[in-house]
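Input: a single structure, listed below in structure tokens.
Only a single protein chain was left out; the remaining protein chains are all shown in position.
Let's look at subunit A:
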Amino acid sequence: MTPVTPVVEGRAIVRDYHVPGSMLRRAKTVRAVKGIDFSVQKGKTLAIVGESGSGKSTLARIIALIDAPSEGELLIDGQRVDIAASRPGPALRSKVQMVFQNPYGSLNPRQKIGDVLTEPLVINTDVPAAERRDRARAMLQKVGLMPEHYNRYPHMFSGGQRQRIAIARALMLNPSLLVLDEPVSALDLSVQAQVLNLLADLQDEMGLTYVFVSHDLSVVRYIADEVMVISEGEAVEQGPREAIFANPTHPYTRQLFAATPVTDVDAIRARVARRKAARQAVA
């Protein structure tokens, strides 16, 4: 059997940021991503986990074709992509779309929802206006909103609804790969559950591939097939979700797991007992 071409593949991806110098300070180069390899198969979810400053969002922006890598190759559907050499055309843009963390910031407050959704079609396709409208209305229903929301403005929606709109916008071009940068971390727990369910449904229905950036291990455990733990620009651990959660080998992964609060009843019982004992010792 021939191996299936991954939807997205990265080979030794490096990203440098140049901090310009001044009279008193020498210019320096910060290496935010230090040679990361990965690949994701169709219909699967790769979760990138790390803390602030780890380079996870930089990597996400490279995969979403927003920034070019300084070194290394990025392959989409087996084709080498180099956005530094040539701007990606409509076909490539349609394949890869992104959803950002903050739905309050990622939607233009002066743009009606209908325009938000049809804009990608206007820019990248020559679909006629009537069909654009129909597609936008259908997409609103698909993400759990109503067709009559078409003429409303972003401020009329709650955070969870706005994130649904951002997801709808990303799906308008029928992408095969969706890059989600902390899509649920600005949302309340109950809304987070709804959005995660929606993402799971859409993945099944449309055969989507996800690259899911998150700092929240409990969300990752729920949604990921493959997990990459990144720290200071390096992928310290990479593998199938079950393996990483069952047996984290890298010290940083273990530290991350140890710091994540546990809501397990036995753990709480043990903590309450410890506290009681400490109090009695004082008294």
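Everything below uses one rule, namely that contacts are C-beta pairs under 8 Å (C-beta built on N, C-alpha and C of every residue); 3 or more make two chains touch, one makes a residue touch a chain; residues count from 1.
By definition in this document, contacts and distances are computed from a predicted model.
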> If you look up the hidden chain in UniProt, what protein name do you find among "Thiazole synthase", "ABC transporter ATP-binding protein", "Sarcosine oxidase subunit alpha" or "Anti-sigma F factor antagonist"?
Replying inline: "ABC transporter ATP-binding protein"
> Which residue among A:Val14, A:Leu196 or A:Ala243 touches the omitted chain?
Replying inline: A:Leu196
> Which one touches the absent chain: A:Thr29, A:Gln79, A:Gln141 or A:Gln255?
Replying inline: A:Gln255
> For subunit A, which residues touch the unseen chain?
Replying inline: 51-52, 159, 188-194, 196-197, 200, 215-219, 221-223, 255-256, 258-265, 267-269, 271-272, 275, 278-279
